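As you look at this complex, bear in mind that one protein chain is not there, while each of the others sits in place.
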Amino acid sequence: MEEIEKLLRAYRGNEIDTNEAARRIRDLHYEDIGYARVDHARATRQGFPEVVFGAGKTRAQVVGIVERLVQRAPNVLVTHTDEDTFGEVRNVVTEAEWHAAARVIRVQRDRTELGVGEIAVVTAGTSDIPVAEEAALTAETMGNRVVRVWDVGVAGIHRVLAERSLLQRSRVVIVAAGMEGALPSVVGGLVSVPVVAIPTSIGYGASFGGVAALLGMLNSCSSNVTVVNIDNGFGAGFVASLINRRWQSVASA
Amino acid sequence: MEEIEKLLRAYRGNEIDTNEAARRIRDLHYEDIGYARVDHARATRQGFPEVVFGAGKTRAQVVGIVERLVQRAPNVLVTHTDEDTFGEVRNVVTEAEWHAAARVIRVQRDRTELGVGEIAVVTAGTSDIPVAEEAALTAETMGNRVVRVWDVGVAGIHRVLAERSLLQRSRVVIVAAGMEGALPSVVGGLVSVPVVAIPTSIGYGASFGGVAALLGMLNSCSSNVTVVNIDNGFGAGFVASLINRRWQSVASA
Amino acid sequence: MEEIEKLLRAYRGNEIDTNEAARRIRDLHYEDIGYARVDHARATRQGFPEVVFGAGKTRAQVVGIVERLVQRAPNVLVTHTDEDTFGEVRNVVTEAEWHAAARVIRVQRDRTELGVGEIAVVTAGTSDIPVAEEAALTAETMGNRVVRVWDVGVAGIHRVLAERSLLQRSRVVIVAAGMEGALPSVVGGLVSVPVVAIPTSIGYGASFGGVAALLGMLNSCSSNVTVVNIDNGFGAGFVASLINRRWQSVASA
Amino acid sequence: MEEIEKLLRAYRGNEIDTNEAARRIRDLHYEDIGYARVDHARATRQGFPEVVFGAGKTRAQVVGIVERLVQRAPNVLVTHTDEDTFGEVRNVVTEAEWHAAARVIRVQRDRTELGVGEIAVVTAGTSDIPVAEEAALTAETMGNRVVRVWDVGVAGIHRVLAERSLLQRSRVVIVAAGMEGALPSVVGGLVSVPVVAIPTSIGYGASFGGVAALLGMLNSCSSNVTVVNIDNGFGAGFVASLINRRWQSVASA
Amino acid sequence: MEEIEKLLRAYRGNEIDTNEAARRIRDLHYEDIGYARVDHARATRQGFPEVVFGAGKTRAQVVGIVERLVQRAPNVLVTHTDEDTFGEVRNVVTEAEWHAAARVIRVQRDRTELGVGEIAVVTAGTSDIPVAEEAALTAETMGNRVVRVWDVGVAGIHRVLAERSLLQRSRVVIVAAGMEGALPSVVGGLVSVPVVAIPTSIGYGASFGGVAALLGMLNSCSSNVTVVNIDNGFGAGFVASLINRRWQSVASA
Amino acid sequence: MEEIEKLLRAYRGNEIDTNEAARRIRDLHYEDIGYARVDHARATRQGFPEVVFGAGKTRAQVVGIVERLVQRAPNVLVTHTDEDTFGEVRNVVTEAEWHAAARVIRVQRDRTELGVGEIAVVTAGTSDIPVAEEAALTAETMGNRVVRVWDVGVAGIHRVLAERSLLQRSRVVIVAAGMEGALPSVVGGLVSVPVVAIPTSIGYGASFGGVAALLGMLNSCSSNVTVVNIDNGFGAGFVASLINRRWQSVASA
Amino acid sequence: MEEIEKLLRAYRGNEIDTNEAARRIRDLHYEDIGYARVDHARATRQGFPEVVFGAGKTRAQVVGIVERLVQRAPNVLVTHTDEDTFGEVRNVVTEAEWHAAARVIRVQRDRTELGVGEIAVVTAGTSDIPVAEEAALTAETMGNRVVRVWDVGVAGIHRVLAERSLLQRSRVVIVAAGMEGALPSVVGGLVSVPVVAIPTSIGYGASFGGVAALLGMLNSCSSNVTVVNIDNGFGAGFVASLINRRWQSVASA
Partner (left out) sequence: MEEIEKLLRAYRGNEIDTNEAARRIRDLHYEDIGYARVDHARATRQGFPEVVFGAGKTRAQVVGIVERLVQRAPNVLVTHTDEDTFGEVRNVVTEAEWHAAARVIRVQRDRTELGVGEIAVVTAGTSDIPVAEEAALTAETMGNRVVRVWDVGVAGIHRVLAERSLLQRSRVVIVAAGMEGALPSVVGGLVSVPVVAIPTSIGYGASFGGVAALLGMLNSCSSNVTVVNIDNGFGAGFVASLINRRWQSVASA
């Protein structure tokens, strides 16, 4: 935070006038590139550079934003994107990787481990894997060890019970489930750590694109369950990473 | 079914004319008492006398309908009613019993056992008991042995697992659950018989008066689960009784 | 799979008793193939091998899961799939059949009859046939005799009345209807057996993709009606098969 | 319509100036009493004086509006009101009658018969009678012969079939039904005249205060069914009266 | 109705046995062609041959049903269909016409005028014309004179006021409107005949595919408005034709 | 704004230290009274002191907040409150007035006229008056001339047309309507100024507590209509006042 | 308005008969071109020529309507359209411009400045720009100076705070936001002028196509916020222009 302090001292010392001070402070915060204000200060405020939500942006806009972000941040994620966009991103950022199942572009240049424990990422079914994979990638990119547990839905309760010890040694558990979305409640009852539940849009008919799962999770009778938006793998991975972060590093952020 | 056959023979033999035949056939079917057409033929068609849905009827109407039903049927149920109505019903039908938790009036004069196996009635929580009790009473009144299993919701999965053998020896299982309504899926995965799921209106906020539980049950990943209306204990008990009936008695109905 | 052999030898050698052997076998449960935990124990628990819900899985995943299932189970179903997936499945499982109307892949090597009576499958309209056909195929694959009754919706009530005797001799009736979904109530009033109602997504405007039919069925004034998810032909066929199963075989499952 | 013609001639003949003409024309239309503009021209435009919707108005407002209406119109209805309001209305309009079931105040001083045929008013259950009675009273007040047919819901299809000839000789049929709202479709299939369907709020759980019945009726597979708002007995009776009116009287209105 | 009477007399005279009588009566009602029960009796019951709802049926099914209908009925409609289906229908029924805007196939061989007055069909905007045209075609095919009034929505109230006299001389008015669906209320206030309102799916955002218009119409403050399903031009045209039919012909139907 | 400038100069001149400066700046903004942060700066920022939303606050909390507000602001409003709360408020603020229809407590000590033109407040029906009155009171308290036009709903279109010139000379029009909420569209088509539409919860059945009116207004085909929350008379009056304010006073705020 | 007065005097002087007078008055109002009634009087009534909503109209219809409008109005907008339609419009109106981001065709021949102050158009994110651009173009076409402020969503609150002075000097602020739609509340708290909020359909899962943002804005705790339909950039730009218009020009319109 020294940069800000230097700035303020210069201002009080009348080295720079008010306008100049305001402009520089604003520059620390974000960079205006016309169609976007790239938020370089987010790492400071939230512990991770801005993720780029790819949907609804033109390919050129995604590339432009990524270009700015990689100049200041070692790790960058683009979610809800496609392989063609990845192609263009890789032209300017050669370290970019394409993760097909999760539909995520990742740049990971800093692999420091930041977590205190392990994060378990669990799915009810095979069809929930893409969303769960987005969560797992996010958590890994943010410096966590991740364990994947796929297809342990409640209709065969012995499958999740078989993973009980794995779940119980995690610092936080992410559970992705569509249809009735019951798995987070069962997992929540098995562990003594926070469970971040992701409703997925898997299902048909009265699943209403994930609404049934969402409502199920919001009404969970397990008190350690919180919920993110339908299919929001990134959000779940992000929060789980914050929960798992060593408090020291959080406190000094 | 002899009565109908006698009638038809008399008609073909010209003993009675068409109008008379029509009137008598109609009498077999139901009795018009002005505000209601009491359906005496329902036992023939569905295996049980008409249940009286108490809500939205005046007290006098409930009493009037019950009076007619008990003249031809040994067992009668009134649901969604109150203790004052019970008081008036008992004035005319002294065998009537009041079941406070389920808010049900019952007349049970025939206690023949009709089921092939046992019916288990299960609740996720203590607050689901009234609805489940309505189901249990209905099944008992229809000639079934019933086992009650209260408060085994999924947040403490060991509770339902502890009752596994009881559930597995039942011919059909009824499960009442509010909030996220996940219990039928778990029970459905444990047994090889039909599960009739009752969403209850227990919960608050995004439970939307039972809608969350209803959607969860409709989207159950256990294939042996079917669903009735929110809080419809009677319907679940009724269908479970039909499933459990000895096929012989069903076939000849 | 040596584990099972060891177990069985220990059992034959009287090293462990029957109870212990049963417990251990049940623990063998499922096979983890990475993206799925194939649930071989489901036949034991539910009376039928796991059905594969095709939507949201890659073609390779469907083929992989089917390959495992057919090694242990004589009959397998894949629902919500397409003809190209069928082509790949047939490459590895030559007995696989493609049912175009229902969009179902079926492997049926065991045709033992398991039902106590007949299952009637009824539609309100011509457009409901695909969903009803999925139900009928499921019931047949599970060892039942099935009678199909197409296009007898309530706007021409004489059509369903004409089939009354057929319906009344069935052990269970499945009714598929879209639009206002009124047919299950009428059928329910005509028979004394359980009616499994399937709302279909047929309709437009305020049918909301089957929601109108779903609500109609949940509020049915016929007490013998239970409901499955919109377009869930498989579920209805599955439950109807369990209802129709000889109790002996159920009890010993 | 002579009054308007006289006015216009007077205006063209310069007997009255523009302002005066405008004021008088407006007076023909409605009377402004502060909190309401009493619409005396509605009889001309719609064939019946303004009905007073009682809910949300103070008792004094209802009385005030009725006072103005009865000065020019022989027949007046107040719906969604209560007995105490009736007491105050009767103080100023002694012919007012209280209809408890329908919660309607009626003034009927003109009993000329205006309909070409009979209007049948039908309910699915006993609990639907209050809404149906509001429709029947409205139709009677508007000069129609009305036949009431209570409690012929589809779960006992023989009950409505028994009334087939009565229904088929009507000029229009009103059907009130709650729960799944299936009766209008069945009645619609039996008759060759318009069916006006009223969803009622009778039911619980997933009936959602009449929404299930409303959706069912909007999706009716019988093409002669149109729908009014939930519990809108007045509207149904009003439209049925217009349908039944002798065309001569309609054309000259 | 003589055919039925002859049949019954033959039966009582023992000329034909019960089975034969039943079969013949059923044949009068409908013809079972496997995937559909073509309802020849609907003309008797409802005053018009069965319309074919094209959506969700295969092309061959549509052609097959039309082939049967045209053998007994002079006029036939297919709605929700496409030009390719029309091509195949015309191969077997040369009189078939294609109405592109309404997406309707029509066979009209009987052009007898059956209405007592005129039917006005009105739209709020240009985009509502296809639905309104479906209504107009239906009414014309059922023997009515129709007047079309396009694009008179309430944002320019003078446009509908300019057509007041045309509307007021109609026997029934059909109004199609999307977005806020306010036009039926305004038209309803101008005329003294029934208004059949069709919500259309025209709009975006919070129009929710016609739901906003549907709710607006159901809550209309004009008492002469009834409502059909979203985009249901056929239903509106059908009901309007029944309202407009000479009572003599209705009564003897 | 001088107070802030003085503060800043004192800070730069080291007369006060950073903590002191921060505290004083915060004091200018709001006053923390434990359960509330009374926002004295809102007049600066928004042109009117904070309104107190009475619902969900204890009586003591309302009184406490009003006490603080009246110390710095001449005019204060409390909405969604009751007469007993008014009693207690009047004990401490004797100028407080009770407006029963609108359920509003008002303190108006400054009656300067601030508007450029007139604000018309219009209702569709008598039952919409309480909400409209809340809007009118708000606008008057904020220094505007208000004209009230009650009960001119679209079912009698001549009523609103009769007020056309009054509406057309207003600077902004507020329209409150329940049921189908069509009036704002009609008014919007008549005037060339902004229309602020308030959906009211007046209605029943499918009005869903004002949702039908809300959707109708959001989908208005008149482009000059914007919408506030259901029953939000205050909000509409507030925005209308801002629209009507002389730009000079706005610009210097 | 002289044209109307001349007409009326000619009528009273019997120079023209009633029919002729009526036809001419109607011509002043709108031009009937079959599929549309082009509303030339809207400029008089609302201050801007009719905008053409392109969706649901054929290309030929759009061109036809634009042709009529440009004969009497200098400026015309077509929204919700596509580039091919633009091609055909430009064939007949060479000044037409294509605005790709907003999907708007514009003819702007009159560039008189009509506004009293500046209009700020603000977005929460990059993906909201197309909707906001539609609003900005509309406001510019209606004679206003517009300032664009993109990508200042609440997750980085410093971004919008940095634009505070720009916002505070505007006469009205338009805010477009998807997802949770929180930005209008924050902006509303910063300024003392009306805020017109546009919910956009940007988001996924529980954003429900803009419903979450819509509800957020309707419930805004900032009293100066009003709302238009989801993605309705045109409406927001239109209303903002009316708010910003010099009162003189409004009053004389």
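Think of it as A, B, C, D, E, F and G in the order they're written, each chain with its own count starting at 1.
The rule is simple: contacts are C-beta pairs under 8 Å (C-beta built on N, C-alpha and C of every residue); 3 or more make two chains touch, one makes a residue touch a chain.
These numbers come from a predicted model, not from an experiment.
Novice: Relative to the complete complex, which of the depicted chains are touched by the chain excluded from display?
Specialist: If we consider the entire complex, the absent chain touches A, B, F, G.
Novice: Out of B:67, B:82, B:118 or B:151, point to the residue that touches the absent chain in the complete complex.
Specialist: Missing-chain contact among the listed residues: B:151.
Novice: I need the residue numbers on chain F that touch the omitted chain, in ascending order.
Specialist: 26, 29-30, 34-37, 39, 41-42, 45, 53, 55-57, 61, 65, 80, 199, 201, 209-211, 214, 229-232
Novice: If the missing chain were put back, which residues of chain A would it touch?
Specialist: Against the left-out chain, chain A lists 44-48, 51, 116-117, 169, 171, 188-194, 196, 214, 218-219, 222-230, 234-236, 238-239, 242-243, 247, 250-251, 253.
Novice: I need the residue numbers on chain B that touch the omitted chain, in ascending order.
Specialist: Residues 125-127, 129, 150-152, 156, 158-159, 162, 202, 204-207 of chain B touch the chain that is not shown.
Assume only the chains that are shown with their structure count from here on.
Novice: Taking all residue numbers used at the chain D/chain E interface, answer same if over half belong to both copies and different if under half do.
Specialist: Counting which numbers both chains contribute, over half are shared, so the two copies meet through the same residues.
Novice: What is the chain whose Cα centroid lies farthest from the Cα centroid of chain D?
Specialist: Most distant chain from chain D: A.
Novice: Between chain A and chain F, what's the gap in Å when you average each chain's C-alpha atoms?
Specialist: Result: the chain centres lie 41 Å from each other.
Novice: Cα centroid separation between chain B and chain G, in whole Å?
Specialist: Computed from C-alpha means, the inter-chain centre distance equals 59 Å.
Novice: Going by the contact rule already set, what residues in chain G reach two or more other chains?
Specialist: 45, 214, 229-230, in rising order.
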